[in-house]
Each structure stands twice: as C-alpha cells, then as structure tokens.
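In what follows, a single structure is set out as structure tokens and then discussed.
One chain of protein is taken out of this complex; the other chains stay put.
For chain A:
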Amino acid sequence: MPEIRVTPLGAGQDVGRSCILVSIGGKNVMLDCGMHMGYNDDRRFPDFSYITRNGRLTDFLDCVIISHFHLDHCGALPYFSEMVGYDGPIYMTHPTQAICPILLEDYRKIAVDKKGEANFFTSQMIKDCMKKVVAVRLHQTVQVDEELQIKAYYAGHVLGAAMFQIKVGSESVVYTGDYNMTPDRHLGAAWIDKCRPNLLITESTYATTIRDSKRCRERDFLKKVHETVERGGKVLIPVFALGRAQELCILLETFWERMNLKAPIYFSTGLTEKANHYYKLFITWTNQKIRKTFVQRNMFEFKHIKAFDRAFADNPGPMVVFATPGMLHAGQSLQIFRKWAGNEKNMVIMPGYCVQGTVGHKILSGQRKLEMEGRQVLEIRMQVEYMSFSAHADAKGIMQLVGQAEPESVLLVHGEAKKMEFLKQKIEQEFRVSCYMPANGETVTLPTSPSIPVGISLGLLKREMAQGLLPDAKKPRLLHGTLIMKDSNFRLVSSEQALKELGLAEHQLRFTCRVHLHDSRKEQETAARVYSHLKSLLKDHCVQHLPDGSVTVESILIQAAAHSEDPGTKVLLVSWTYQDEELGSYLTSLLKKGLPPAPSGGS
C-alpha cells in the first residue's frame, strides 16, 4: 500500500525550529531547517540523527526546501549541510536566497562574537552552504529528479516567502511555511490554486484567533505618529531589522508623501540597509500597489526615510526613528529610549510582542520607573503605545487556504498544541477531512491510493468511441484492448498491435458445437430452413446462405450434416471464434430450441 509519511523534527506542536520530514512515493524531502529561539544548547537545532545514525544524509534525503528567510525556518541550514554533512540540492526562492545569508551571518555574529560560543558554524560554512542552493521562481515546476517535482506558490508573510507543492506521480503534499492571507502595505496575500493535494501541511500560529481589520490598526498608528510629530515630539519605534520594519517604513513613507509632512524619519543603519536593497530588487514579490507604481518610482527608494546617525538623537524638533532591536533590551533602540524617555511630548510605539524581562515588556505593562544598570532610576514620562502588526494567517485565513487547496487531509505544525486542537476539530467538522497534529518525532502515516495513468493509442480510442455514443463522464465504458506493461509505463493498445509489438503469432480460438435436430429432410433443405429461421429472428445481423450449403451469421458458420446412425436426425455444426462468443452461444441456444414447424405443403 503506498503511503505518505510525515515526521516533524521541529515545529510539531511547537513554534520555532521548523523541520519536517516527508516521505512520499519513495522520495524523502526535508521541509525547512530552522533553529529554536528559546534554547541555547543542542535543542536549538533539530535532531538530524533521527534521519540516519551513521550514513550520509545525502543518501537519505532527495532534497531540502526552505520556505522563507526567518531564522526559525533556515537557521540550522549551515549546521545541517556543512557540519552534519549534506550535499544534495537545497531549494528556495530568489529573495530568500539573497537575504538568508545576511541573517545567518548576523545570527552567527551574535552567537559567536557576543556570547562566545565555540563549535558554531563559520562564515565560510554559510557561503559553502549557500552554494548548494537552487533558486526557484513562483509557479515554476522544478524537476528535482525524474519523479519528484516541486512548485512554489506565493505566501505573503515576508519578502520571498513561498508555499511549496511536492509531487511524485499523482501524489502530492503542500507545505505552507508561514503565510498571510490578508495583504499588507508591502506584500500581497497568499494564494494557491485548487491543486487538491493528498496532504496540506499548514502552520497554525494563530489557530484560535480571528483578527480585526488591519486598517484600524494602521490608522491608529499613523494618527499617533502624526499627532506626536505635530506637537513637536519625537517618536521611537523599536523594530527587528526585517519584515515588519519594511512594512512600517512604507506605511510612514506614503503617509508623509500624502500629507506633505516635513519631519525627518530615520532608520538605524546596518543590516537593514542591505536588506532594503533586496526589497528594491524583488519588486515582483511585493503587492499590487508597489508593483504597479515602481515604473514611476520604486516605493522602497524612500524619499523621507534617511539613515540614522547617533548624533541625530539630540537634534531638536520632531523626528521619527526606527531602531533595532525590537524589544528594547539592548543596542541602539535602548540608547535612544533612555535619551527621550523623560519628555512627555515623545512617544515610543512597540510594534510587536515583547518577551518577559525586557525593557519593552516592563514599559508595556505600565511601569513608569525603570531601574537601569548602575542603580540609576529612569523615570518614563513619554507615551507608550502598543500596536500589533503580525503577518500570520488567522484561523479564518487558514480555513480559507484549506478551502482553496481542497486537500484530502490536513496536518498542523508551527503552533501550540492547545490551539491546534481547536483548529483540528474545526477543520474536521467543516471540511470533513482528516486532520493531524503530530508532536516532534511522532510519525503520521497516510495511506494513499494513487491513480495509475495508462496511455491509450488514439486509433484504439477512436475506434472504440465510434461504436457508441459520446463518452459520458459519469458512466464507465467497456473497452477491448491489450494492456502492455513495459519499462514501468502502461499502455493500452489494440490486440493486433500488441501482437505485433511483442512479436507473437495470433492464435485463433474456435468453439464448435453440435446441435441435433429432428428433421428427416435433406441436408440442404435443413440448411435452408435454418437460414430462413435465423433470418427472421436476427434482423440486425448479417445472415447468409452460402452456395456450398452452409449458413453464416456474421462470422459464425453453421453446417448441416446427416447423422451417421439416425437418418431422421440432422446434426448442425456451429463454429465460432472466441471474439464472437456472445453471439455464438446465443445462436446455439436458439438452435437447441429447435426449428419452427415447416410450413405445411411447402414441398
């Protein structure tokens, strides 16, 4: 029985460290290769020894697919390919291929330079790893080998994020990675055609949330920034370098443009500048507005947003500053925060979630006095705002995608177990498909019944079609032919051709049958009587009386002979080929019933 097996090495009932193994049609594919943000020990990377204890990974995996550049989806890639050892192809989209090494390098720097970890992958390893990458385009069908093919769909979420369809023969799996079903200021919404995969592996971060319209949040955000700037205050927006930061930049940039505002907007330099460059390049991956207007002006070539310099923080007058990192726990954003916190005209907007213990979390929970290092107490007079901009599909979005793809079954990953439970129940109830949510290391096995395509020669098809009415999609049709299985493909051909191809001689199979008739007349007369009898019965068949005294019905031969012992009995010899079995047996049964009495006075 063919089957699809799925084993999450990471992201099973968990967020982070996405890594899912899929076996389909004898092929093994690894989906994503991420790290976990919560751990600093071995647990941060997936346990690749699950795949093989001592063999080379390359022999066990046909390919690796990376959905997007977030570290929880690609963070373990250099470790996996260079340190554990994998030489097969790694597939990702072009933007992911461009941005991924920047993030990996940043991650490496923090781990090695700041935390002083040993036994971590090196810059060279990142480069080597990226050499194994094969870039794919949207909707491009890539043949990994003769049987395995993959295809990328747009997923929204971040620049270059993609959903992948993995297909072997007629069996297929769709893996969504992270995706977003509502468009935002710089990216469009995820889309997939009705590909009807056997299995849909979807993320479920917001399995139990239905979100409000984005517009209110955007409007609130803009209004707050605008008011503060008009008052002459300064706005600090702590962000992570990639993803949301670009969305907020576009939002502010267009607003500034629309409202003719003059206050400067700054973006703290570093990593972001490089990334912005790629955003400028990959216009086709952005949303409708940016794609349509980039001929006049590329939206990512910011007019109002300039690079930030440390000295600008003390400048008088209003300004808006985007600074990293996003949780105000260190670095530039914290420095600026300290400078500005004392003035009630200023404002800090937290655009995302903050981990407990960070400054961001403290101020969000309403603390107005902060103890900084060196026993300093920082009094916060500036306004603190929280705005959540998240780019995952909510429960409705997930359901929408399931509805669009129409899978046979669904598998949930990348979410909390409790929330998945709810969504699982909903999916089973509303789509009536089976739904799975395996934990890490747990294997789901899905029996499939793949359809086997059989080729048919046009001549045969036309011949068989000519015999009946038009083919009706709802009714099966009977068709005579020979099935040839050769070199693992199947063909249906006419029997003559099959014989010719296989070099076999044709054998004829004939049935003969004797029927005894009580008839005292001569053979010829009996034959004539049989002829007239059959002629009257079988109106739509060709009945002939041959000169040698035999009667043929189509290709069936009937001969009358005198019985050697009993002259009052005639023996009818009926002979037919295998192909005419139906008609032949019908004829014999007819003849066995006897002939109708001869017309009186006929002779």
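Assume contacts are C-beta pairs under 8 Å (C-beta built on N, C-alpha and C of every residue); 3 or more make two chains touch, one makes a residue touch a chain; residues count from 1.
Note that contacts and distances are computed from a predicted model.
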Query = According to its UniProt record, what is the protein name of the omitted chain, chosen from "Glycine cleavage system H protein", "Proteasome subunit alpha type", "Ribosome production factor 1" or "Integrator complex subunit 4"?
reply = "Integrator complex subunit 4"
Ask   = Where the complex has a chain not shown, which of A:E3, A:D128, A:E257 or A:E554 is the residue touching it?
value = A:E257
Task = Looking beyond the chains shown, say which of A:F60, A:F120 or A:W191 touches the absent one.
result = A:W191
Query = Of A:N298, A:Q335, A:Q383 or A:S585, which residue touches the hidden chain?
reply = A:Q383
Request  = Specify the residue from the set A:Q13, A:Q165 or A:T182 that touches the hidden chain.
outcome  = A:T182
Task = Tell me where the left-out chain touches chain A, residue by residue.
result = 182-183, 185, 188-189, 191-194, 208-220, 222-223, 226, 254, 257-260, 287-289, 350, 364-366, 383-386, 395-396, 399-400, 403-404, 419, 422, 425-426, 430, 470, 473
